[in-house]
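Questions regarding the structure given below will be posed in turn.
With one protein chain withheld, the remaining protein chains of the complex are depicted in position.
Should a chain be cited, it is by its letter among A, B, C, D, E, F and G, assigned in written order, with residues numbered from 1 in that chain.
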């Protein structure tokens, strides 16, 4: 018999610090698989946001930098402008990207920067102990919304994939999930698609991945996966919100 | 004969520093008229962004504060939370609101803060000498896009009224113009509407006003008005993009 | 009077609670106390530890490099803290999870306590921490065991009497074990 | 040798250009020069002014509170700068736009120059600044008038010969006027 | 006297804010101070207050600016990177003389850094990390009790002087538990704020700004600010002193380090070496006077910090006569042990005198 | 030697950047430095460079971080409020040892302030306005020529030491025109940057970070940084001195003020009073040595700044013996006149000696 | 029947009112006002309808309208 599934070679062979069942691990693997698939391990530069995935540089066998919280898209812009021929991606959480990093993600997308953004939406600030995120569902209890998120005080969960899809500079904006094998396979396609479009120089590509933070949701790992399916997806529908060869953005400088 | 048109009393009787024909003056008047109309001169607090209208506090006979560049919505949030019974509005330019202030405007809107935002879109940074703004049209020459705005480097003009209309916390989002009498009258209605909805506590209200900065466009004042009609409106369509009694937001704590 | 102790173990072993109770009782007995946990990232990896200092004088440093004593509830903790205990100090070892052969110091007093096993016999391994605390207090007398047991109800306000009973038993059994070992 | 001058007027009067030319020629003649405009918000309200310092030594302060001389092209400028000129200094006044009765100083030399009128006669009021510069140079001799005129073509590279001719004429006329007034 | 309760430093600080009548909190999460927003998000709504988790530290400080302008007692809290992001806002608040409390439970810097105890943000806090000529009023608690007491004090001084106040502490003070007495005293209600924005009813409209354009106006404003800072230097200095009148060395240290120093001082006493302590409680205004006086009588000063020598400069600036002064610091989360400090004391004593 | 041309300070600086091989500019408009981005937005595209007007100063400094990490010579420029917003990013760059140039053409602070000439951001620039133990390399030009020369120098030192460098100047230097010689010399190409991120081809992957978690790692990193700063203090101090060996008073001043001081010194000479000058060209590292030495021989030092006394502290920290030292400053856009300075010199001379 | 009054010293001479007036009653004068602009003035008020369109477009609120 021959091996049909193994650890991608651009994923370092070591234990992670993630909680048991945290799909950050899955997302890491999907990105690594895309890097291997396009054989760009030596031509890829990763930018990690600050969050549970800040240690990305320990897990990927590629060049990488740790950006200040929320600023990964700006850092990636600087890198890409110097190395337009390299594959550049950011890996950010919902606090990082949808809260403190709102301005950077929107303007980077609007500039059509030819980078890929992997966005892990787990509806909380995982690393810092489960505080409310911009993506936290209405009524969801977190350490800073102890009575449940109340729109009158806290506003509404933001749908980033949809919002970014309204921007001209965006070539691809999609939302996938990782809560079961079927969805993981779709998510894998989405990540590949994004890297492929970047290779073609089509502009900004964005993949939102719904993820469970069962530790801060205070449920068992499997519970978390169910929640993603039953509570997150109804509010954060899966699908492609924009896919566009933007003539404007082709063959730059 | 009796007076049928005079200076609103909440507009201070003094000369402005605005260039001849700058519709910042018109916008100021429309806001003052709304304040007078609802008789809230003594219950209104204004927050000025940084731009040609930073001196708002010299022109309005109301309490006011100068916010750091782009942060007016956050400052207004702080004021409104302390004085929920007062009318609070911000007055911001496109550099202030759509560039450096992106994060604040989006999250303030998303929280459904019960304030009104007057947004003057003149496609350039007027105060600082006509640099490119997020709203600068493709091909438009400015002091920092001397070869014309190129989407491959500078991205695309952002339509704020449309983008904000996608957020749940927004009660009202509209775009009007001031380039002729007919449009000024419509703009007047829009501003009143926004103040009225704030009085009713319906949430975040947003009025984008297309404006000419002929000084930095390097054309005559009348030319500027034509340009608004012929070049801006085709890209920035006039109209109401969201108007919604948001049950969620009513009768807050 | 000055006394400091480092308590350490796995996340789930109730280390913070032991430390909390010790500090609380000492405070009630009019002592100065500090309670200093390892926090943040160090907590990742699932080990927990907490330093408690009890003193009749103002307490200076809330951290200590050479404590009089330590309670180690699992092996990683033994590795880390056995070397720190000062000469003539005291080390309480949870032999249910630690192979006592792994201990090295000759110059300190050790109490080999099968905390989990005792707790298991009492019907719930979760109470291993209470067994250990009982034994520790009996041994060191930093605070009064009775006072500690008295205050269980207020420490666990909304727990059923049975729960209090069990924990009382756990502490007492731990204390007895320590007393026997002399 | 050290000489400083403040030139001031309305926005459209070409003040910066006058200052620029003076500084440029002085530099070409091997002098040290500084050119310091009023900038930013002060410019709002449409008045422009610029300080030019010419010196054979290293120039210290680029700003000056009491210049040897000033060129005032409109009334607001007269109000602001007449008092600043130091005793025995020199003030060039554009009497086309300034009522000379408004002047007050007795302790400085004044040149009353109807710059706009002269320029008008020459066919274009826009050249009032050149008239003034010609007169100023003639009077002060900080730089050579000929050198200044020689360099017009390079200062206005892509302007037609006629334009150069006119400006040459303007400077010369201004200079003659100044010479006559002695 | 009220009874003692065992509290975490961060919680004591939050309770201090409530005791001071603060009802508005705007902040963004960051370790090691998350206990503060987490506690207040539960408490403030109960007492008619407002808790908003802002989208960023920049939004936080600007919401604070708005609430302060509106006349409220208001606070935010963060750590290193977040505090850096607030510098523009803090400069504006200092410029428009708006009171508030900003809490910095430090983390290691520069950069993201870990959350081990450190004191690397002393310069930023005391030199106004923002642009322009201004100062914050900075308090450095050294116990959980002071986390409560100085928070109350900070709000009072902020209002009294219309100036931002800051609590600067290391993670140990935020995370440790100690017995605290939550003083019952009737906390001074916020003073009247005639300058605040309440809608111009029954009075002339008024505004708050930092941009002055008419001649000399801005310079006059800056000189007024300077006068205020000079008054603070004269009136509001706080410090703790110990054993100054009978010692051969004096240690100057703040926050957690001052406590480690106390242990060192106790231990070294057994060896017959008498060491005194000056603990600045306000970092701005800095206790220059007592240090100057002390230096006249005691020939040796040892400054200990958890950084590479920041308060050290203020100590040197305080001393006018020639004495032996030494610095010992551990940056990046290293914690000086009592043994370290005892060693340094001896080194200093054995230095041949100048 | 190349011929002189008449240039505005801001433009000379921009040309200096190009001469230094800088091909990447990321910035956000703010007066009084807009000539820089406006000029570069026209020039960089012509020479294969990149100009991006970022959406904010925060985005600017983070784009700079990315480009620097990628190995490029890169810069941004701003003023007071914008520089404050960059403090987090600058702290990260110092922490991950990324070279860059940040230009601060100061405006009045605190707050928005006007654009009159001022030096109120000295503390922020020299004490690391961001969080943590770090320093920027700070240059203070005093002429349009230096706006060009020191910009080139700044890029070179930034790369040599892997540290952010800063040009700190007032608006006069940005707006005035002076004759400049644009040196032809072959500007040092940026050195090899083996640490930079280029895609891990033919070598092991590498990363840039500021978060160190294993025991002692972060402290070691901070101590390495400290060593770097100490080397800078030893190797890279720049200053101008004038007439030190024959004078009764020495003025210490930087930037535009140093030029006004020169005029004052010339004028007062006519009254028979001989005054010397020390002009720090690098503000960090600060010319401590020359000031210390000078203070041993000259009994009086006058420090003049356009603020309320910031560099004044560094001067005091430099002096070890007891001499007469006086400060004269005008904040908020006030410009000291030569007359002001002459007056202060006389006051100082007439002070009864200590 | 209406009439307007233009405050000549507040007027900045942009001419918007001229375009706005359906009856073409407004013109630009040619002596500078205190601000240094050439202000507008109403030529014949008799035909003014008081529709106030001129006033609505005046950025400097320099026009009062009576009816």
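Methods note: a residue touches a chain if its C-beta (ideal position, glycine included) is under 8 Å from a C-beta of that chain, and two chains touch if they have at least 3 such contacts.
As the structure is a prediction and not an experimental result, all values here were calculated from the model.
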Where the unshown chain meets chain A, residue by residue: 1-7, 11, 15-16, 18-26, 29, 178, 180-181, 184-185, 188, 221-222, 225
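The criterion applied here is as follows: only the chains that are shown with their structure count from here on.
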Pair exhibiting more inter-chain C-beta contacts, B-E or D-F: B-E
Chain B and chain G: spacing of chain centres that average the CA atoms, whole Å: 26
Contacts with two or more other chains, residues of chain E listed in rising order: 31, 45, 50, 52, 55-56, 58, 81, 88, 92, 96, 112, 114, 209-211, 213
Where chain C touches two or more other chains, by residue: 41
